[in-house]
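Structure provided below as structure tokens; questions to follow.
Missing here is one protein chain; the remaining ones are kept as they sit in the complex.
In this document, chain identifiers A, B, C and D correspond to the written order of the chains, with residue numbering beginning at 1 in each.
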Amino acid sequence: MNSTLVISQLLNGLQLGVLLFLLAAGLTLVLGIMNFVNLAHGSFYMVGAYLCATFTLWLDSFLLGLLLAIPAMLLVGVVTELLVVRHLYRRDHLDQVLASFGLILVFDSTVHMVWGPAGLTFVLPAVLNGQVTVFPGVEFPVYRLLIIAVGLLVALGLYLLVARTRVGMLIRAGAANPVMVGALGVDIKTLFTLVFALGAVLAGIAGMLIAPITEASIGMGKDILIITLVVIIIGGIGSIRGSFIAAMVVGLIDTLGRSYLDDLLKLVLSNQAAETSAPAISSMLIYILMAVILYFRPEGLFPPRSR
Amino acid sequence: MLEVQGLQAAYGASQVLFGVDLAVGAGEVVTLMGRNGMGKTTTVNAIMNIVRPTAGRVTMDGTDLGDRPTYRIAQAGIGLVPEGRQIFPNLDVHENLVATAAQRRRGGSPWTLERIYQLFPVLRERRGSMGNLLSGGEQQMLAIARALMTNPRLLILDEATEGLAPLIRQEIWAVLERLKQEGISILLIDKNVRDLMRIADRHYIMEKGRVAWQGSTGALRQEDGLLARYMGV
Amino acid sequence: RNVKIGFVTTLTTGAAVIGRDMQDAVNLALEQIGGKMGGLDVDVIFEDDGFKPEIGKQKTDKLVKSDDVDFVAGYIWSNVLLASRKSALDAGKFMISSNAGASQMAGKFCNKNFFSTSWENSQTPMALGEVLNRKGVKKLYIMVPNYAAGKNMATGVERTFKGEIVGKDMTKWGKSAQLDFSAELSKVKASGADALFIFYPGKAGGAFIKQYEQAGLVGKIPLYSVFTVDSISLPKLQKGNLKGVLGSQSASFWSPDLDTPQNRKFVSSFKAKYGRYPSFYAAQSYDTIFLIKSAVDAVKGNLDDMDGMRAAMEKADFPSVRGKFRYGRNHFPIQNFYLLQVEPDADGVWTTKIVETIYKDHQDIYASKCKL
Amino acid sequence: MSRPAHWTLLAAGLLLLLAPQIIGWIDKPFYLDLITRIVILSIAAVSLNLILGYGGMISFGHAAFIGIGAYAVGIPAYYEEYSGLLQLGIALGGAGLFALVTGIICLRTRGIHFIMITLAFAQMAYFTFVSLDQYGGDDGLVIDVRSEFPGLIDLESGVQLYYLSLAALALALFLVHRLVHSRFGRVIEGARSNRERMHSLGYDTYRYQLVCYVIAGMLCGLSGWLLGNFTSFISPEMMDWTRSGELLFMVVLGGTGLLFGPVLGVSAFIIGEEVLSGITVYWQFIFGVILILVVLFARGGLGRLLLRSGDGHG
Partner (left out) sequence: MAEVVLETVELQKSFGGIVATRRVDLQVHEHGVHAVIGPNGAGKTTLLSQLSGSLRPDSGEIRFCGRRITRLPEHRRSLLGIARSFQITSIFPDMTVLENVALAVQAHAGHSFRFWAPAARQRSLVEPALRALEQVGLEQRAGAQAGAMSHGEHRQLEIAMALATGPRLLLLDEPMAGMGPDESRRMVEILHGLKGSHTMLLIEHDMDAVFALADRITVLVYGQVIASGTPEEIRADPEVRKAYLGDDGEGGHA
């Protein structure tokens, strides 16, 4: 096997993993800690991408675009929480699923109305658009390295916030019993609003980061959502550490599957069959992984110390 | 300190409280007694606005707590040990204690982790255990400790000694007496009538969502058959 | 009674840009013919296939059963067309594909009431394969989406390309298409190919080209495409200043600068009305309306005369943007294919220009399998 | 059940029974398609409601059974095997087997994990069919001839297919009705409500839930078999997670744990989609807002909303 290719593919996997982690972190907080099944999490990813693209095109600077899009995402998150989500924490999961599906439709069609069906693209500043040599012989896009760095930083920050601070404790306590947290004198509602918005911002950042690679487009959130759900389930719902590890694993498996599976399949299948079934089977890998993990560890790899 | 007038409350269509009046003075220990299902817990929850009252007034030091959200009422200085413990199952003992800790009382000696662990040595041993893995009695101690850690001016204990071993229960009564001396007011719901008579100043007996009797410990002792009538004791 | 035309295209999801271009072209054509064919008023009912075969079929059913249209037209996607064909054809309606050119429709599923105003899928890549041979390409890497047309395109280029195929990736397509090609591009880079062939219609094309540039392949492994670099993707690429695409080559039966009377009229009026270049999707849709008009005119509005209308369409006697052409017996055009190159026009707008003719009067290879 | 509810039911039943005639009068043949689709999907929704509404097993992979049922028509048809009985047998057997095998694993988990593992299996089924290039892969397969029941019923006739579907729906409803009120049904409900307590009372809930899951899977397979015949087109798309999701929404919209809730939910969903999408391309916006409002204000779904207003009169 070609070792430079392997290294590039590992980096590609890592980059996808980081992106998934940004999404998974917010979702796992909201689901695991606040007990809200937010199918609309992917919509924040989409809205983030659109906002960033719009601001970037408008100001002609990716950096400024990012700086404006982040507070805008915070606003989107807060408003969503206040209008819809906050009324649903105590409802059963089905109500939440239904309402957040409604939110997906609303976000998708709003984006359609505002930006049209075409999708938005913009290009990276020249500094980010090139490649660097990471190992002798291995060139890798600068920008994808940047994504990796951002993701790792966010991971660290979140871990500290949730595991090490009183805010983290309160969020977890509020998840289990918000009434009681209130009865002990803490304004849990506002705290939840902020956490929800934080999740929205993280998802939005993921969208902002991916936009210059692919583009901002309607529906980009729906598919990533399911993969993100897989990530948090594998990692153990509510565990930041778990979603980090699971995101990396899923990122690597997906990437490596895409690059090597057809060659593997060609050993057993005809060329034609291998070529057409490889993409499907590599997409299936992460679900197989999830099912196997749930079979042996029904709570995921790192179940939070309690439910 | 705490004054409740004409409090009414309902669960959906079924009304449970029909105008409860009660008061707890500064440094006073007051009990709320009554058979199962008479509305004691509902009264407490209505005071805290956990169950939204349909009518009535709740004031603390003269200020109307009105429609304040629960957390603001707690911040006014009420510490609650709820019925059924309701500790945070996904936090460990230490986190349960510090997550909501606060300082809502001036003067006196504030409750700290150290003092709590002296009071309940078991909790120190279980410091790192998740709340839901504790035994029933350990959870109950934790619930009391958690309320103490908010250093309240008024402590409400709803069946706080349920499931506690006799020795620990005695320990709790001793603590309550100390708190009373520090000037903390206490509203107490418990089934150990004998102990209540020993430490409380005044009593309210509830029946079917109303206060059916109120009076001092002395009066309660004297009025023959009162406890038998309302409590079957 | 009116002439009723049902037009199935994609009006939602990211592929809606294509649908819009087609819709605009149809409306332009209707305007130019005064909304009349053979003396009758024309009603066009647009339906959205949601980028899904199943929905496309459902909408076709509705057009046929509920709206009782005379012609079912449109269809961007080969898989949608394949799913819908039975609904339209079994009901005895004319079906006109304004884009999708599934090979099966040219061969074993060819039908007397089915006409194409585009091409059979493998023709364009076959033309491109010839170009690759002429340029001396020895090692080719192929990337196409994993659906009916993608497979046809790959088969097409493989059929004429004489060198070695060093790699081939089929990526997920449809509503949840794969848009991040990092893993595949790394493979391309490592493969030692001296050309990369792609087919990514719609938004995937723009995303692909960006990443092609970010991966540092510009100038290293030249890009050849079909149905990817067009008037839909170019404005976005230009806006993003992705210069890598300038000079890249593709094959097509049409380009905005194709010099025929009807095309000059079409392109200039389209630009005047909508302020942008039309895409080939638009050109084919525009042709669709004129093809139908030729049929209805021939029978003087007697829409029950199916045979008369069919005979008229078989003659291909209408002003087409591609100039004069013939229909094969499978009702696919026998037409020219050109090599195009991306260049700025006089106003600096990026567009495609015809470099040379690759095939003259080319007929698809499936025609022989058609039992008509 | 209250009196007005009875009348409503009767009226709805009559309407469904006479639908083809009415559609014939008003000469809108497409509506027959619409209503057939509603009836067929209702069967799937009723089956989902059985495990979800009564059993608390939230399956996010129910579309897999639909797909299996539909491919049970398509794959034999591809080999020119059109026997309806055989195809139906494959549909029920295939769906039941899939439910058994996945159920054994899925039922080890609960809550959100159950949701996700059912999704995982459905996705595996989805990708398996995507990779079956022979049967069209991602692009699907057109079914040229519908299931044949010589001398009994001709499914090529839309009306006959409709009545067959309606009969199947009635059967499914009756079955579920009896089931949930039986001893078996009580156990299923108990297991939803408090599984630990069921164990300590002496129930092996796992076995009961598994049987329930298999029954639901087969019912849904039946719906898929009808759907395959109805659309004459099958594709992996039928088992996509969004389909499972939509089915869930329909059930919740109608009201979980209500016998007729699923039918109501499916009707509201499909008719809503049809009507709104005719009005504007942005229909999803309106639809989304309605969904949110239903959750926020009509707790317990449309079914309970109707029942409540029905009670008000009765």
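The rule we apply is simple: a residue touches a chain if its C-beta (ideal position, glycine included) is under 8 Å from a C-beta of that chain, and two chains touch if they have at least 3 such contacts.
Just so you know, these numbers come straight off a predicted model, no measurement behind them.
*Asks:* Under the definition given at the start, what are the shown partners of the omitted chain?
*Replies:* Contacts of the omitted chain with visible chains: B, D.
*Asks:* Looking at the full complex, which residue from B:G84, B:G108 or B:G218 touches the chain that isn't shown here?
*Replies:* B:G84
*Asks:* Which is it among D:L9, D:L97, D:V211 or D:V289 that touches the chain not included here?
*Replies:* Reading the full complex, the residue touching the unseen chain is D:V211.
*Asks:* Looking at B:M60, B:I116, B:L134 or B:L157, which residue reaches the missing chain?
*Replies:* Once the missing chain is taken into account, the touching residue is B:L134.
*Asks:* Given that one chain is not shown, which residue among D:R108, D:R186 or D:R304 touches it?
*Replies:* The one listed residue touching the chain not shown is D:R186.
*Asks:* Residues of chain B in contact with the chain that isn't shown?
*Replies:* Output for chain B: 11, 14, 34-37, 41, 83-84, 122, 126, 133-138, 140-141, 159, 162-170, 191, 193-194, 231-233.
*Asks:* Go through chain D and note every residue touching the omitted chain.
*Replies:* Given the touch definition above, chain D has residues 178-179, 181-187, 189-190, 193-194, 196-205, 208, 211 touching the missing chain.
The working rule: only the chains that are shown with their structure count from here on.
*Asks:* Applying the document's contact definition, name the chain pair with more C-beta pairs in contact, A-B or A-D.
*Replies:* Of the two interfaces, A-B and A-D, more C-beta pairs touch across A-D.
*Asks:* Centre to centre, by mean C-alpha position, how many angstrom separate chain A and chain D?
*Replies:* So the centre of chain A lies 31 Å away from the centre of chain D.
*Asks:* Between chain B and chain D, what's the gap in Å when you average each chain's C-alpha atoms?
*Replies:* Whole-Å distance between the two chain centres: 51.
*Asks:* Can you pull out the residues of chain C that are in contact with at least two other chains?
*Replies:* Expected reply: 11-12, 146.
*Asks:* Two or more other chains in contact with one residue: find those residues in chain B.
*Replies:* In chain B, no residue touches at least two other chains, as defined above.
*Asks:* So what shape is it, when you link every pair of chains that touch: line, ring, star, complete or other?
*Replies:* other
*Asks:* Taking the touch rule as given, give the residues of chain C at its contact with chain D in the complex, in rising order.
*Replies:* Within the complex, chain C touches chain D at residues 11-12, 48, 52-54, 57-58, 61-62, 65-67, 78-79, 82-83, 85-87, 146-148, 173-174.
*Asks:* Tell me, which parts of chain A touch chain D in their complex?
*Replies:* Those residues of chain A that touch chain D are 31, 37, 39, 84, 87-88, 91, 93-95, 97-99, 101-106, 108-110, 112-113, 222, 226, 229-230, 233, 237, 272-273, 276-277, 280-281, 283-284, 287-288, 290-291, 294-295, 298-300.
*Asks:* Under the touch definition given earlier, write down the residues of chain A that touch chain B in their complex.
*Replies:* Spelled out, the residues of chain A in touch with chain B are 166, 169-170, 172-173, 175-177, 179-189, 304-307.
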